[in-house]
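Every protein chain but one is kept in place in this view of the complex.
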Amino acid sequence: MLDSIKFKLEVVVPEVEIPKEKWTGRVREVKIGGKGRKEVVVGGATAMPFLDFEGEIPNPPRVAVEVRDDPSGFPPGLLSSWGDDVVNDVGSWAKKAAELGAEIITLRLTSAHPEGQNTGVEEAKSAVDKVLSAVDLPLMVIGPEIADKDNEILVPIADLAEGQRIVLGNCVENNYKTIAAACIAANHIAIAKTPLDINLAKQLNVQVSDIGVPLESILMDADMGALGYGIEYAISIDERLKLAALMGDSVTAVPIINHPGPETWRQKEAKVSEGVPESWGGYDERALYWEELSATSIIHSGADVVTLCHPKAVEYIKSMIAKLMGQ
Amino acid sequence: MALTGIQIYKLLPKTNCKECGYPTCMAFAMKLAAGQEDLSKCPYASDEAKEKLSAAAKPPMRAVTIVTNDHQLTTGAELVMYRHQKKFFNPAPLMVRVKDTASADDLNETVEEVGNYSVDRVGMTFTLDGFAVQNDSGDASTFASCVESVKSKTDMPLTLIATDPNSMSAALEKVGDSRPLIYAATKDNIDQMGQLAKKYSCPMVVKSSDGLDELAELSEKASGAGVEDIILDPGDRDLHNSLVSFTQVRRLALRKFEPFGYPIISFPGEGASSVEEEVNLAAQHIAKYANVIVMDSFSPAIAYNLLTLRLNVYTDPQAPIQLQSGIYQVGSPDEKSPLCITTNYALSYFAISGEVEATGRPSWILVVDTEGLSVLTAWSAGKFDADGIAAHIKQFDAADKVNHNSLILPGGVAILKGETEENLPDWKILVGPREAPGIGGYFRQNAQIWEG
Partner (left out) sequence: MSRFIAASTARGARQVIDKADNMLKGALDSLGPDAPVEFKDRSGGPTAYYLPVIYGYLGHKVEKVGDLQYPLDRAKSLLAPEPDENMWLPYLGETLDAGVGTLWAEEIIKGIEFAQGKQPEAKGDFQFNGPIDDGQLRSWGIAMVDGSMPGFAVVIGEAPSNQAAVRIVRELQARGQLVFLSGNVNGRSVVDQLLEEGVDLGYPTYTVSFGSDTESTVYATGYATRAAFSFGNVTPGDWRRVLLYNKFRCFAFALVLGPMDDVKWATGAGAIDYGFPAIANTMVPHILPTGVTRYEDVISEPWDDIPGDTNEKAKRLIDKCIEVRGIKVTIPQPELPVTYGPAFEGEVIRRRDMQVEFGSKSGPGVELLEMKDTDAVEDGKCEVVGPDIDEIDFGNNPNTYFACKIDVAGRAMRDEFEPVLERQLHNLSNEVEGYQHQGQREITWIRVSKKAYEAGLRLKHMGDVFHTTFHNQFGSIVDKIQTTFYTNQEDVEKIMEYARDKYRERDERIGGLKDESVDTFYSCTLCQSFAPTHVCVINPERPGLCGAYTWLDCRAAYEINPRGPNQPVEKGKCLDEAKGEFEGVNQFVYDNSQRTVERMTLYSLMDAPMTTCGCCECNMVLIPEANGIMIVSREDFGETPCGMKFTTLMGQIGGGQQSPGMMGHGKRFVLSEKFISAEGGLRRVVWMSKPLKEELKDDLQQRCEAIGEPDLMDKIADGDICTTVEDLVPFLEEKGHPALSMESMI
């Protein structure tokens, strides 16, 4: 009796038909670099991250490595992983990052911060120059994120790198026009950054493109907190943006950039080696995993470019991306 | 298709007897429709109602429970692909694998270390969830005694890993009333494993060695044989394939493909070539669709990372993480250190503590209970006001912590200054920057306040 039932059950096992999402949208491809620099293409997906059974993932998420012209904001634990001689010169830093597999160099002009060294246009240009001459990778330059200062230093930098399609950031809600205009004039790519809000992200993309930056020259940064510091918001915003793009919303169909590296290294878990609970584990191991997990999560949620900080994180995340791409 | 509250109401007795705990049948129907209640609470529900409701209400993914004397570990019952669509419900248990070939000392050490591990975050305590004991020796009695030994040292839930039904049977003899997870029924042993699962009322994993077709077949076989609590192992291990197959299984489950209407188990260590990769795989599985995760590597740093990620991923998007109210420390503050105030919306707190951290100046942060609302939202909702601030200052004895009696209000609610001064006549109320990134500059400009 039991056997016959089992037999019946076996024959009624429904065949597994893999449901495939029929998306209509495609994330735009953005070409970074060129004119003598290596060119890196980001975006282009017609499916959610790595789900290549139902769409194309023509380009892997790209790994950018952050170098700073004033490294003092980074904790010693991170700086020592690069070496003191390296981090005191953005050129050498970029060069080493390139050797370790960086695909893009993110130069953050921290020295220009009005609360810090408050350096000016000349220092910023010189930092950019150093990186440009040290490596042939595409470049991303982010200002101190103080509106007036960003405008002051990023415009001459745009000029300096004319035509090399560097990425300039950040265009934000109340300060996007100048950077956007500089991108248009010198054929660069603008980062449109919004604070964890899908509508604002959409709106800013519209505004930046309205002013004349083609959507093929915009990356959007919907912001993120590191692991433990609100990363769940970023996961959901990225997923929603990517889904909206795949559903055919042209305005959100631009590649997503996130900065899990620098976000991690400003948090306590990655900064403090003593006087923390034993259950946090050893500092080096904990801090590195903190960056890795922040990056892993956001890459799985739709990030097309991630900025990392630690040399080992670059190695592990690149290896992970290659495997996720089925390589 | 889920039933609406009205449709359910029509099936209820409409007597408003209140025995379900709700004042009206309508209120109960709405709860049922939202999936927040169970029809069994209605003592007068008709058979028709039960049948229709259970058919409509059968969740796309079964909740499976692993039981020990003191613990009940429930997993599964997920309803969405993406957390923003509703939320992820049951945080995937993280277990650590031990093998019966390990020396008794090593085994003891691991069990003790993992078992005792706990970490605090946002005022909550997190631990790992159990052990997976593996029959590496191939010997039934070795396995049984290993399981018995683990069982004697911990009451955490267990997964028993063996391919030989005899080993499994021997181990199950030793677990008393616990109902560990049986791993795994394969196409070679599903009949015997299924019988064990039924005999001991244990949940059981079905493991495919050949893709999703085989997985569906095994799942149907197991349920056909009367095993209700099933967990799926699609068999894929590497980063790419596990993402793809877990996604497909979850998607099919949500589309009510019954053979896949169960939780998924994963073994990140088996697909990894290094510890780092195992951790990355585990992170992927936390975010993407594993419901039980068995780790091979353990260290406090790994555990802290993965538990934090799980907390984040499983946070209800509608109910953001809240902190306990109280005075928090950044660094080791003393009586001269600044005292900032903010709400218990975790993101607000993190934004501020991160910036304070960056200043290098140890500080106190008074967290006011605003039911998880951010500063401006709480203020406009009347949940962050002078009375509340004063009450928290007193409740947590802020006056004993600092000697300068200065309190820094978030700049966005400068308007509260006057009233707070009235409520706290002994205090100087300072207005801080509007946004957290301004804290560095603010501390520098006002350094004399805290440097005497």
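Which chain is which? They are A and B, in the order written, and residues in each are numbered from 1.
The working rule: contacts are C-beta pairs under 8 Å (C-beta built on N, C-alpha and C of every residue); 3 or more make two chains touch, one makes a residue touch a chain.
These numbers were taken from a predicted model, which means no experiment stands behind them.
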item: Residue touching the undisplayed chain, where the options are A:I105, A:A182 or A:I218; value: A:A182
item: Selected from A:A94, A:V155 or A:L227 as touching the chain missing from the view; value: A:V155
item: From A:P19, A:G163 or A:G212, residue that would touch the chain that is not displayed; value: A:G212
item: Residues in chain B touching the chain absent from view; value: 4-6, 9-10, 14, 16, 22-27, 30-31, 33-34, 84, 318, 376, 380, 411-415
item: Positions on chain A contacted by the hidden chain, ascending; value: 151, 155, 159, 177-178, 180-182, 184-186, 197-199, 203, 206-207, 210-212, 214, 240, 243-244, 247
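Here is the rule we use: only the chains that are shown with their structure count from here on.
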item: Euclidean distance of C-alpha centroids - chain A vs chain B, Å; value: 28
item: In the complex, chain A residues that touch chain B; value: 5-6, 9-10, 12-16, 18-19, 50-53, 73, 115, 145, 225, 227-233, 235-236, 239-240, 243, 266-269, 271, 275, 277-282, 285-286, 289-290, 292-293, 296-297, 300-301, 312, 316-317, 319-320, 323-326
item: Sites on chain B touched by chain A in the complex; value: 82-84, 117-121, 212-213, 215-217, 220-221, 224-225, 238-240, 243-244, 247-248, 251-252, 255, 257, 259, 276-277, 279-280, 283-284, 287-288, 299-306, 308-309, 311-313, 315, 317, 332, 346-347, 350, 353-354, 357-358, 437, 440-441, 444
